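Here the complex is missing a single protein chain, while all its other protein chains stay put.
For clarity, chains are labelled A and B in written order, and residue numbers in each chain start from 1.
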Amino acid sequence: MIAKRVTFKRTGLPLALLAPQLAVTVVFFLWPTFVALKQSLYSSDAFGLREVFSGLANYRALLLHGNYPATLERSAFFAGSVTAISLVLGLVLAVMADSLGRSGRIWQALLVWPYALAPAVAGVLWAYMFDPAIGPITHALAFIGIDWNHVLNSGQAMTLIVMSAAMKQVAYNFLFYLAALQAIPKSLMEAAALDAAGPVRRLFSLIIPLIAPTTLFLLVVDLTYAFFDTFGLIDSTTYGGPGNSTTIMVYQVYKDGFIDQRFGPAAAQSMMLLLLVGALTMVQFTLVERRIDY
Amino acid sequence: MANIAAPALRRALSNLLLAVAAAVLILPVWFALVASSYNGADFLAGHVGLWFGKHGLATYQAVITGHGIVAMALPNIGRALVTSTIMALLITIGKIAISLPSAFAVTYFRFPLRGFWFALIFVTLLLPIEVRIVPTFQVAANFHMLNSFTGLTLPLIASATATFLFRQTFLSIPEELTEAARLDGASPMRFFIDIIIPMSRTSIAALTVILFIYGWNQYLWPLLVTTKTSWSTIVMVIGRLSQTAAEGDPVWNYTMATALLALVPPVFVVVAMQRLFVRGLTEMEK
Partner (left out) sequence: MFNRMKILLAGAAMALVATNVQAAPIKIQWWHAMNGVLGTDVDKLAHDFNASQTKYEIDPVFKGTYPQILTGAIAAFRAHQQPAIIQVFEVGTATMMAAKGAVYPVYQLMKDTGQAFDPKSYLQAVTSYYSDANGNMLSMPFNSSTPVTYINKTLFKKAGLDPSKTPTTWPEVEADAKKLRAAGVACGFTTAWPSWVLVENFNAIHNLPLGTMDNGFGGLGTRLDFNNPLELRMWTDLAKWEKTKIYDYGGRADTAYAKFASGQCGIMMESSASRASVLASKIDFGMGPLPYWPDVKGAPLNSIIGGATLWVLKGVPKEQYKGVAAFFAYLSQPKVQAWWHQNTGYLPITTAAYDLSKSEGYYAKNPGADVAIKQMTRGTPTANSRGLRFGSFVQIRDIIEGNLEQVVAGKKTPKQGLDDAVTQGNALLAQFQSANQ
């Protein structure tokens, strides 16, 4: 863990400065997580009136039976697609806006605003456009011979949630990439231009390596967003269907825990999410710490 | 010859592609705007297309005054907007207020168990509330925080994202400044207030944007922690309207109008602060 070389040596003051954050963390994070961990080891009725210790039964049921392995695979596909689309589009748009110099500024506002979109609201907007009965895009697609019906077509359902989820992240990634590109010293770019390297070669041999730290950072942020923050979006578009084809991990937790009050299995899934998010956090941390080193 | 024409062509191409991307992104909003200009029956009759209808004024009047959708027992939209604004601001201010000092503590001090406290805080990084929502609700209820801004905001403040980002900023502040401050005999708090906070201005601005959006967009937690209609946030109202629409009542016009109204404050924050935001991000990135 990195700290300043020059530091103050006190005990009371830093603890006092830390205290508010520690208090909320313990009360609203650590304690509830501990309760969830305990719940995952119990079998209980909905109201928590009878709780029987069941060891790892919830985990075993989760991993060995039912459709959880398929859910994991699906979540990875969804998160991977959202991340890939957001990164590529975000970068391409940022490179273009940056290459226009000052006049590229006007695009910034027009491309950045979707970052403000709540996933639940984005879901509502897309659900309306693609509504199988009354959606304007559905009508337009029918006109060119495409039968859009995401309540039956699982491929279309997945496409719908990937698109609506990526919208927000494209904006976010665009912004970060733009910031990273503007931080590249102009002299470097001019040198490359004098080198007569074409724009495409310049992108791959100079820009992408230089902004790799940003990419890694965004990779983790995008994955986290796709894995965790997309609950409201799915809950306002496909409800996890058709079949289970758009039920990703966080939606499965919601279905088991909230719709069906099976708190034991839901808690076990929460712990799986915890492991996943822990891994992502570790990756990010390692990256960031390493970046500071050089 | 080609070499002279190429940059102009490239510029045109870049502008074109950016325009297409901007158009695609704005498309959902366009359709929402169009949808909000019709009345309910038009949706089922298939009248709603790509261009505006005649009921736009009526829709927004109904949504803003509450007349017309009073019939739907909806919470007052103005009030929901105020609730959302206060909630988002409290989360923003609260998070910045607790994370600035804690980031200062872990970056600038050596003290017993520093690594342990550090780990304790950062274990919350990125972990969404969905994962621990039921136990968290129990805690909030036990502290009598249901239907209060404390309940709406405190549990959401308990994450380390802001602390993490402030730490990044602090790490990039030159060591010489600390040395100079120590030579001057400045106390740590003086140093914090006179040097660190002013130097983190842009980071604070960037985080204000991130946290305001984060707070404004909350859905699941407010739904649980409020048990009175009067405490509805605007995102909750949209959820309720879209549920009504999905159940066959064609209130898409009201849903879309409300969704658009709900977009105004966060989009304003993002667009108005984008330059500061980008500068703040660049600083944290270093």
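Brief remarks follow.
Assume contacts are C-beta pairs under 8 Å (C-beta built on N, C-alpha and C of every residue); 3 or more make two chains touch, one makes a residue touch a chain.
This one's a predicted model, so the numbers in the text were calculated from it and none came from an experiment.
Of the candidate positions A:25, A:43 or A:83, contact with the hidden chain is made by A:43. Screening B:141, B:195 or B:273 for touch with the missing chain picks out B:141.
Only one of A:119, A:232 or A:264 touches the chain withheld from this view, namely A:264. Contact with the chain that does not appear here is found for just one residue of B:58, B:93, B:173 or B:224, B:224.
Considering the complete assembly, chain B touches the hidden chain via residues 41, 43-46, 70-74, 78-79, 82-83, 86, 134, 137-138, 140-142, 146-149, 223-224, 227-231, 239-240, 243-244, 246-251. For chain A, the residues touching the absent chain in the complete assembly are 43-50, 61, 65-67, 131-134, 151-154, 239-244, 255-262, 264-265.
The working rule: only the chains that are shown with their structure count from here on.
Chain A and chain B have centres, each the mean of its CA atoms, that are 15 Å apart.
Put simply, chain A touches chain B in their complex at residues 1-11, 13-15, 17-18, 20-22, 24-33, 35-36, 39, 89, 92-93, 96-97, 99-100, 104, 107-122, 124-129, 134, 136-137, 139-140, 167, 170-171, 175-176, 178-180, 182-183, 199, 213-214, 217, 224, 228-229, 231-232, 236, 250, 253-254, 257, 263, 270, 273-274, 277-278, 280-281, 284-285, 288, 292.
On the chain B side of its complex with chain A, the touching residues are 10-11, 14-15, 17-18, 21-22, 25-29, 31-32, 34-35, 43-44, 46, 48-50, 97-99, 101-102, 104-112, 114-115, 117-118, 120-128, 130-136, 138-140, 154-155, 157-160, 163, 168, 170-171, 175, 178-179, 182, 188-189, 213, 216-217, 219-220, 235, 238-239, 242, 245-246, 250, 252, 255-256, 259, 262-263, 266-267, 269-271, 274, 277-279, 281-282, 285-286.
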